[in-house]
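Encoded as structure tokens, the structure appears first; notes follow it.
Removed from the display is one protein chain of the complex; every other protein chain stays in position.
Presenting chain A:
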């Protein structure tokens, strides 16, 4: 296990310490403690790509679980109950009407914030292909919303959105309840996609080892390069990054299912130390 080329005692690992013990791990779009799902992390040089990801207006997919019949102070089923209501009058088509209304309002907001004049042909084509996105700062906007499962009092919504926070999504459930003249709380927020990073490729807890992480990094290297390239084209021509350099610098983001980045750092640090030999 020791490097026999230089048997000097002071080069032993017991004296110098592990080779890698400060791994910079950065988090992409945040996921609060109540939510679960895909969380993109960046390691080392990949943290720069994370920034580009944040700026690039990628949409995110969420599955929201809701429950009719009560309202709480923090919009979740674990909060302090403020009121209880009946929900027998709620049917699927009423729910879908409410969802359509919300989606319409969001579409208008999207068009307004994307700062295009919808009377032009290009704007129409962009809108048809779904390529409109808000420039600069904007409030959370839902680009897609539909009901997956309806079993009163429980229901599940699938949402695609931009610039959101999980609290906004829980509030959305509350507002859906209000529109239906009842009340609703959110019993779960789960992110299924963050830009190009989907839940199928996410690593579950058993796979939080150096080998699988390196595999995941390799798997997403194409996507990373794309993100970097997009950002590069956006910037002025002063940047000279050859393809080879981008490939080298790509140590990047990967998916985890729950927010345990501290544990991940320790895993990488210790495993990285062992694999050195």
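In this section, contacts are C-beta pairs under 8 Å (C-beta built on N, C-alpha and C of every residue); 3 or more make two chains touch, one makes a residue touch a chain; residues count from 1.
Assume contacts and distances are computed from a predicted model.
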Checklist entry - The complex has one chain missing from view, so what does its UniProt entry call it, picking from "Sorting nexin", "Transcription termination factor 3, mitochondrial", "Mitotic checkpoint protein BUB3.2-like isoform X3" or "Neutral alpha-glucosidase AB"? => result "Transcription termination factor 3, mitochondrial"
Next on the checklist: Can you tell me which of A:108, A:135, A:181 or A:205 touches the chain that was removed from the display?
Outcome noted: A:205
Checklist outcome for this item: Which of A:15, A:33 or A:128 touches the missing chain? It is A:15
Item to check | Given A:36, A:138, A:187 or A:221, the one touching the chain that is not displayed | outcome: A:36
Checklist outcome for this item: Missing-chain contacts on chain A, rising order, are 8-10, 12-18, 36, 190, 199, 202, 204-206, 257
